[in-house]
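Every protein chain except one is present and positioned as in the full complex.
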Amino acid sequence: MPSFAAIIRRDLRLAFRQGGDGAMAVMFFVLAALLFPFGIGPEPEILARVASGIVWVTALLAALLALDRMFLTDWEDGTLELIRLSPLRLELAVLAKCLSHWLVTGLPVLAATPVVALMLRLDPASLPMLMAGLLIGTPVLSLFGSIGAALTLGARRGGVLVSLLVLPLEIPALIFGVGAADAALDASAGSFDLQILGALLAFALPLCPLAAAAALRQALE
Amino acid sequence: MHRFANPARFMRVSTIVLPWVAIVTALVMVAGLVLGFRAPPDYQQGDTVKIMFIHVPAAWMSLFCYSSLAISSAIALIWRHPLAEIAAQQSAPLGAGFTAVCLITGSLWGAPMWGTWWVWDARLTSELVLFFLYLGYIALANAFDDPNRGVRAASVLALVGWINVPIIKFSVDWWNTIHQPASVIRMDGPKIASSILIPLLIMAIAFTLLFVVQLVVLMRAALIERKIRALRQLAAESASTEYGLAGTEASA
Partner (left out) sequence: MSDFFAMGGYAAYVWPAYAVAVIILGGLTLNAVLRYRAAVRELDTLQARRPGGSR
């Protein structure tokens, strides 16, 4: 039954029907980012300096929201077993799950970024690099997140645990993503940071599904 | 499988060997400390260089313990070896301890030398990530009602995080960091004075022996705790059959 495309289609259909995850992620992203002017104060100079960092951190946290449910409902209702027994390789199924997670949370967050960034007084010159960084970085979040989601299937307080496990792994993406956005301000090595981000993605694409599939096999025993 | 891999044999061998290793550990530790305190102050760093005798061995141990954790986890996952599972689980808090010592003593050394308690450079950040990996391992292993599931999940995490170890080691070479570049484990040999190098290596040996002692004691405790759980379960099962709950036994 499940093929790569079928998994994605099913997840997207479920996401639209329930309307939950994607809208929640974007709402959290926007609201959390907008908390900062209240906390830091509305001075444009200060906000502008930290805007790219705030966008990245809140995007990360928003993507984390839906992570523990990446495999959970499928695990509980037996779909995950079906997927494992099907001819589709478990690693490819994980990749499909990551893609649907990104489509449902990462992409909407990416779409909301210009609005949020400009509300945080980000220098518009940095915006293209910020978006480019997030475009590469949000799939990285979904990929590393799949490992955490697979590891914590059936754990007590899985949601918090996923954050604890995944956030340290995401820190390199965060560092280089913000680096790219900030470097654009002085027209310097922004592309270097993007290249490192791209390398992270290239590294995560084959390896994260491997690790997540191994974790899923442990969970399904 | 390996001759010493049998839990009962492990208990027997460790009962004999452990006291001697503990004594040697204490002696080496004392020797390292004495030599360390008698080392002359550095012309640049003054007496703060004495922090190095704690900080560097702790850093080396943080990586060593994680590698031992990763290897035990791999063995536990591939061969389901009970001793490997126990070794992995017990070494996590020990590794976290060494990492914490490394981070804290590093800050105490950096404050007078660099003028700051913390800096987000590659080495410090990746060592902090290592600390979180240890904590994540411990949290994950304890997060499941079925402890076997917990150890297996945590083993996968340990293997995934192993990539952090070479990142930490080579971070000072790959990036511009405020942290000192490698001065002991290098391609062309160590480049620090022997009056500092020798106490450093002795303390490193002392810390390694300490880890071995701590780990063996914890493994023995864990094995005994397993026996206790098994006995309790046996007692509960036989009690239920005595009262006819299993339906077949008439009386004890």
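The letters A and B name the chains in turn, as written, and every chain counts its residues from 1.
To be clear about the criterion, contacts are C-beta pairs under 8 Å (C-beta built on N, C-alpha and C of every residue); 3 or more make two chains touch, one makes a residue touch a chain.
These numbers were taken from a predicted model, which means no experiment stands behind them.
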Omitted chain - touching chains that are shown: B
Absent-chain contact - pick from B:L108, B:L128, B:I167 or B:L197: B:L108
Interface with the undisplayed chain - residues on chain B: 37, 41, 46-48, 50-51, 54-55, 58, 93-94, 97-98, 100-101, 104-105, 108-109, 111-112, 207, 210, 213-214, 217-218, 220-221, 224-225, 227-228, 231-232, 234-235
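Note that in this section only the chains that are shown with their structure count from here on.
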Whole-Å gap between the CA centroids of chain A and chain B: 32
Parts of chain B lying in touch with chain A, wherever the complex brings them together: 77, 125, 129, 132-133, 135-136, 139-140, 143-145, 149-150, 152-154, 156-157, 159-161
List of chain A residues in touch with chain B within their complex: 147, 151-152, 154-158, 161, 164-165, 167-169, 171, 175, 211, 214-215, 218-219, 221
